[in-house]
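A single protein chain has been removed from this complex, and every other one stays in its place.
Should a chain be cited, it is by its letter among A and B, assigned in written order, with residues numbered from 1 in that chain.
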Amino acid sequence: MTESSQPLKLIIDGQPVPFVKGDSVLVAMLRNQHHPTGGGCLCLGGDCPHCLATIDGVAYVRTCQVPARPGCVVACTHHAHAVPALPQTHHVEPTTNARHQHADVVVIGQGKSGLAAAELARTAGQTVVTLDAAQGQDVIGIYPGAQVVARTTQGMLIVHVRQEIIVATGAAELHPVALGNSLAGLMTARAAQQLQAAGLSLGRIVVINDANRLVRFEGESNVTAVVVRDDQGLEQHVGCDTAVIDLGTTPRNMLHRMAAGLPGVRVSVVGDAATNSDVPNCPAHGLVCHCSQVGVADLQSVWDRGFHELELVKRASLAGTGTCQGGVCLPYVRSFLANKGGTLQPAFTARPLARPITMGEVAAGGHHHVTLRTPLDGVHRAAHAHMERAGGWWRPWNYGDWQAEYWAVREAVSIMDVSTLGKMLISGPDALTLLDRLYPTKVSTIKTGMSRYVLLLDEKGYVLDDGLISKISDTRYTLTFTSGGATTAELWVRDWAESWGLNVRILNQTMSLGAINVTGPLAKELLARAGLEKPPEFLSHVEAHVAGIPCRIFRLSFTGELSYELHHAAVNAPVLWRTLLDLGKSLNIRPHGLEALLKLRLEKGHIIVGQDTDFDSTPRRIHHEWAVKLDKPDFVGKHAVLRTNKVSLDKILCGLSMEGPPPIEGANLTVDGNYAGYVTSATWSPILGKTVMLAWLKLSNDLAPDRVMIDGRPAQRTETPFYDKEGARAKA
Amino acid sequence: MPKLDRFPLTRIVSTPALLDGIQTSTTAIVMRTAPDELFWLGSPAAPVINDPHAIIEHDTSFVGTWLSTQAATAWVSANCEWQLPTTRPVFAQGEVAGLPVKLWIEPRRMLVLVQQPFAADLGERLQ
Partner (left out) sequence: MNEFIEQRVSLTWQQPKKSYDVVIIGGGGHGLAAAYYLATRHGITNVAVLERSYIGGGNSGRNTTIIRSNYGIPEAVRFYQRSVDLYATLEAETDRWVMHKEKGMIGLAHSEANMRVEKARAAVNTAFGAKTDWIGPDEVKKMCPELDMTGGGHYPVVGAAYHHSGATARHDRVVWAFAEGAMKRGAHVHQRIEVTGLQIAGNRVTGVQTTQGDIAAGAVLCAVGGHVTSVAAMAGLRLPIRTHQLQAFVTNHYERTFAPILSSGPLLFYVSQTARGEMLMGAEIDRQPSYSYRSDYKFLQGCAFRAVTLLPFLRNLQVLRQWTGVCDMSPDYSPIMGQTGVEGFYITTGWGTWGFKAIPASGEQLAAAISTGKTPDLIAPFSLDRFALDRTMADRGSAGTH
């Protein structure tokens, strides 16, 4: 058989059914005596909810708008509460793609007035995009930007409009409101024309062109007669197979209403969509809103109970809240209310979507938020590290054995990827001025070649971030920030530099540089093996080669052990990492992840901004007053600190320790049965043989209790650091 | 997935006026990423700038790929909300496919650059 003689078939409720090329799914269904929803006046214009069916698994699709395709599966049963099979759980790609386009003018609707408007714009030399539902371009919404978004046969299209949006969507035909208006066999005049043109027989036809004469439709499921009032006011039964509704039109102006008032573009409406036709009379009986099954009696009921505003009537009666979003019922609801209240209320807010589309379609072009990867990401994964998202980055949580990692730091040597740290270079004649105003420390007392741990405060005097300032020369400094805080910090620094009009150059190097922390009692030995003869002293920094790679080496310590932080060009990170591991083999080196680090730093009582601090952490509350020099000239947050220092202290971040296993982070503290705060960080300390914690503790009468209960167990307030109080190991 | 190459470059941060005065080259790619910063990629090396405070840093963290005009147009139109400039060659930057990219657009091809932390996602999203 040749292809052309093969009958085209789609599947309706499990049955293969032939259709003719050019049919919409609806026409194909009607051709075969199927009626999608069981009744209601069909419009074939995409306006009404009467042709809804489930197509290829998507429910509530307007079948008049979907071209019939061989093999497409249609189910008319979506309203029968059929429970679909549970969806599979695997990664789902969006069902379509999305494209962006830019134009001076968008014309929506390509009827006579739309064509003319587009032509006019083109002759004026403007770039024009035209969209028309009949050509498979359904405009679903008009958004700020201005953007006109359409579902097209090639996927989603987002048109960015520079000058004008012209709405030429024509007019929709009015539906009848009368008893029996949800029978099958009702259709608008245009629909009837289209069906006849498609070769469907409509049987005996009655045309209704005067709403005032229409009394009701009769029939079981299909219309068999129309009852009309004759000139004498007498009811006449007219037998029929099809009732053709020719009651005039109502402007299809939803998109115009949606777009009106958008900043930055002109919005106009032309043609039939622009007509301000009167609303039809609302009869006393019949269904008004078919989507939500709202009858005139329901409108009357809510009206009688004080729901008079159109928006309230909509919400109380639910008219206009279904698939067609008021397309069919709005003119009648307005007219009903005008009859009752004496004024015609404006149409309700036109919200997107103008036409429903699936979430799969909407999702097209969406992306996940990126989780950043360090230059060592591949190296960690190759080492089978357990990777976690933390502070916006993928970071190794452990490499399989956090305890071994922990002990490598405490007893031998270990390395950690700290490339995620925020890193910034500041240069310029005003560099010192900028930093002195930004930070609460006296930056002027940092000597060249030295570093200092610093807090960064916001205007409210609350801790924003912490990090390190290192002085390279009188006019050049490097800054570090927490991994999660780096982006905010960059904006913060630039914003102030600009506000103060300072002469500085700023370079964010967070992603440009890799950073590896070498830590443990044998760190110096390892670096010696890597060729570093003169490692920096505690809190100083040098530029030198490590394993042949140029680095800036900072000496500080977060783990509590002798530590060197090596900052280097990102490209060199893998080589440096591998070389250090090789050179450290006989020192029992192993890399450590975040899990071990969190414990190591907690033994030292080092806070993590964001974990141990809250939105309202003042330096005083977290015992960092030493980091704030109130005797220096103004700095960001100074006024707030001066003010809040006068208020009594209500809570502090303090160290706690207890026997036995750690509580969960977040566990409550109680004193005499009363809530007294909560744990922010807790770990079993392998080296101390007890649990150590940081916690927010409430003061009572300006005093912090010495003992608290956590989950029914006593804990003791303990000075931090818990481990190596003098810091001898870090300074070794 | 297209292979992403490293594009080592020099970043120069200085005053807008001094950067305005830099002599660009016909062989190197010079991208003015901000009023106070430019990227210099390729040879000859970046000229010296008369600013003792300038920050001049070699940066090895950018990776990317050259796309044909056809591939570039398809990718950009599917993933970019803003309109690319029409002059050639030209530098543009902004969000494409949810990533902060820098684009160098020549008559017949386009260079797409991101910083390393975004590289894996760029690879995926270029498909």
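Keep in mind that, in the parts below, a contact is a pair of C-beta atoms (placed from the backbone, for glycine too) under 8 Å apart; a residue touches a chain by one contact, two chains touch by 3 or more.
Predicted model, so just to flag it, every value in this text is computed and none were measured.
Participant: Let's see if you follow the contact definition: name the visible chains touching the chain that is missing.
Facilitator: A
Participant: For the full complex, which residue in A:Glu218, A:Asp246 or A:Glu388 touches the chain that was left out?
Facilitator: Of the listed residues, the one touching the omitted chain is A:Glu388.
Participant: For the chain not shown, which residue from A:Asp246, A:Glu309 or A:Glu411 touches it across the whole complex?
Facilitator: In the complete complex, the chain left out is touched by residue A:Glu309.
Participant: One chain isn't shown here. Among A:Leu120, A:Leu200, A:Ala274 or A:Leu318, which residue touches it?
Facilitator: A:Leu318
Participant: Of the listed residues A:Asp23, A:Asp298, A:Asp377 or A:Glu561, which contacts the missing chain in the full complex?
Facilitator: A:Asp298
Participant: Which subunit A residues would touch the chain omitted from the figure, given the whole complex?
Facilitator: Against the left-out chain, subunit A lists 57-61, 78, 81-84, 86-92, 94-95, 98, 141, 143-145, 147, 149, 158, 262, 292-295, 298, 301-302, 305-309, 311-312, 315-318, 321-323, 325, 351-353, 356-360, 362-369, 388-390, 397, 460, 595, 614-616, 618, 643-644, 647, 650, 664-668, 675, 678.
Rule of thumb we're sticking to: only the chains that are shown with their structure count from here on.
Participant: Quick check: in the complex, which residue numbers of subunit B touch subunit A?
Facilitator: 6, 8, 11, 13-15, 36-37, 52-55, 57-61, 77-83, 97-99, 115-121, 125
Participant: Quick check on the complex: what are the subunit A residues that touch subunit B?
Facilitator: Going through subunit A, the ones touching subunit B are 97-102, 158, 160, 365, 367-370, 372-375, 377, 393, 425, 427-429, 475-476, 503-507, 509, 511-513, 569-572.
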